[in-house]
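Before I ask anything, let me first share the structure, which is written out below as structure tokens.
A protein chain is absent from this complex, but the other protein chains hold their places.
Naming follows writing order (A and B), and every chain is counted from residue 1.
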Amino acid sequence: MDLILVNLIDGLVTGLLLFMLSAGLTLIFSMMGVLNFAHASFYMLGAYFAYSISLAVGFWMGLLIAPLIVGVMGAGVERYGLRRVHQYGHVPELIFTFGLALLIEELVQFIWGKNQMAYEIPEVLNFTAFSIAGNSIPAFKIFMIFISISIFIGLLYVLTKTRIGMIIQAALSYPRTVEALGHNVPLIFMGVFGVGTALAGVAGVIAGPVLGTFPGMAFVLGSIVFVTIVIGGLGSLWGALVASLLIGWITTFAKSYNIAMSDILQGVGLSMPENMDDSIWRDLWTVTSPQIADILPYILMVLILIFRPYGLLGNRDA
Amino acid sequence: MNAMTDMNAPALHIEGLKKSFGKAEIIRGIDLSIGKAERHAIIGPNGAGKSTLFNLITARFAPTSGKVSLHGQNLAGLAPYQINRLGLSRSFQITNIFPKMSVFENVRCALLWSQGYKYSFWNLVGRSRDLTEGAEAILEEINLTARRDLPAGVLSYAEQRALEIGITIAGGADVIMLDEPTAGMSNTETDYITDLIMRVTEGKTLIMVEHDMGVVFGLADQISVLVYGEIIATGKPEEVRGNAKVQEAYLGAALEEEH
Partner (left out) sequence: MTDMANNPTKPAVASPSVMLTFGPWIVSAVLLLILPLVFQQNSAITIMNQMWITVIFALAYNMLLGQGGMLSFGHAVYMGVGGFACMHIMNWDIFGSIPLPILPIFGGLFGMGLAMIVGAFSTRKAGTVFAMISLGVGELIAACSVIIVAFFGGEEGISGDRTYGLPFFGVEFLKQIEVYYLISLWLLISAGLMFLYSRTPIGRMANAVRDNPERAEFLGYSARWVRYYSFVASGFFCGIAGALFAINYEIVTEENLNTASSGVILLVTFLGGVGFFFGPIIGAIAFTLLQTVLSLQTELWAIYAGVLFVATVMYFPGGLAGVLMMHVPILRLGNGKMLIMPYIKALIPAAIGILGVCCLIEMTFHIRHSSTGDHEMTLFWTTFDSHSLIPWFVVIAVTTAAFTVMRRNLPELVATWHDANDAKGA
């Protein structure tokens, strides 16, 4: 029972982190029709910038400044890169963001090198908040949950209760109409892109100390984020939340409970082959849930695509 | 034509067709029967639902209720390409061709399925006489032989509309639906396209949405007037012209436009 609680918290942390990334991505997609392949790269930049800033002026300044820098960079990418490529169509747009992701990864290695950075949890948060059944829950994780939820609430408030939020929501579906009403839609696009990438940056700032700050971090998380928004439904913010939490919990639980496939198969009545080394099914028999924990999201995505192609909460025409 | 079609059935039969988008009911119940080789024009003010009607027949949208039959066969649940294979072909209000392919290629693609090539990967289109000759014949009909190797996107507007019509009839469909074929054209261009339509739809069933009354009265055997998602009158051109309801709703204003 206590182990379940620990996993719930861990899964929540992962899920909320994933949500911060997928929220920005799905917003950008629903507005501009562009799937930003480089989104996770901004997450990585957030971590790296925060690390460098924290060396100079401490973690908290890093938390404040790094997302701003990343957001500005994101807006710049939209204004000078994406807008230019937009005229060639969706496929070149995708290819552009893909190339950008590659480039950013190379640049990060150029500036900071290939090794993992020693991005530390700030001293003030580096203690154990509480213990459950012998497992200690670090305060930093609670902090991560707190930050993620406050950002989500802030985002929801801005989008639904403020004037700019309503304009953005309108621009999400009917950009030309909104433009005809006198609003500067290109500026809105640039802004949403910037905010989306800044969100990714924040995720990087708080995840960097925990998940590690290294050049491959964008790639590792990147494809999971895409899987998340496909499962949730392209363009659906709530779908992104549901899918993120789902994936966070599924992977956490799969990793912590060592369920062996052989038990399941034997439970169903199949008998284990005698000579495991020769059997072509040996991998299926020896696989355990921690091994496949990381590919469970992909399997889920494929299933969704077969049975419910518009995602859990997406629109039918996605 | 296949086993499910009825030789005696009207070419197109619509029964109780309704379509709502959310709470907005665009098509409020249409009953219409169009006979074989009939030339039927559908007119009506803007926003009456004419394009929606077309889209419902050709399965771009699914109806909220009601039934559409082609030669007696119910079209419910069929995809656009399946309906096309049954012998119904349409053109679009906004020109819908393959802009990057040459004019010749456009027409040739329109011939492929009807000539039986289907998904073949063992024929070379360049070597198929029937395709080449068939395409050239159609190009002659629509008078675009001189432009055959140009990318379709660089043609003038009227030429593109002519190409659109060419593509629509190329497959040999016997029910042709044209959505505002003369939209945005000058007088000369309109006459030219009208003449073209007369020629290429000889012997076929033609259903046409049009705003230009001159074209309508010149071409149509029967006219239906669509207002607010309902047909308020159907009949021969003179009958419809004289119908008081129609004059009130629509023709009254249009009579001044007629050339």
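Keep this in mind: a contact is a pair of C-beta atoms (placed from the backbone, for glycine too) under 8 Å apart; a residue touches a chain by one contact, two chains touch by 3 or more.
Everything numeric here is computed off the predicted structure, so don't read it as measured data.
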Touching residue (missing chain; options B:Ser33, B:Ser51 or B:Ser102): B:Ser102
Contact partner of the left-out chain, one of B:Ala24, B:Ala79 or B:Ala146: B:Ala79
Residue among B:Ser20, B:Ser51, B:Ser114 or B:Thr145 touching the omitted chain: B:Ser114
Residue among B:Ala135, B:Val175, B:Ile193 or B:Val216 that touches the chain left out of view: B:Ala135
On subunit B, residues whose C-beta touches the chain left out of the figure: 58, 79-81, 84-85, 89-90, 96-102, 104-105, 108-110, 112-114, 117-127, 131-132, 135, 149, 151, 153, 167-168, 171
Interface with the undisplayed chain - residues on subunit A: 29, 33, 35, 81, 84-85, 88-92, 94-96, 98-100, 102-103, 106-107, 110-111, 113, 219, 223, 226-227, 230, 234, 280-284, 287, 291-292, 294-295, 298-299, 301-302, 305-306, 309, 318
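What we mean here is this: only the chains that are shown with their structure count from here on.
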Euclidean distance of C-alpha centroids - subunit A vs subunit B, Å: 48
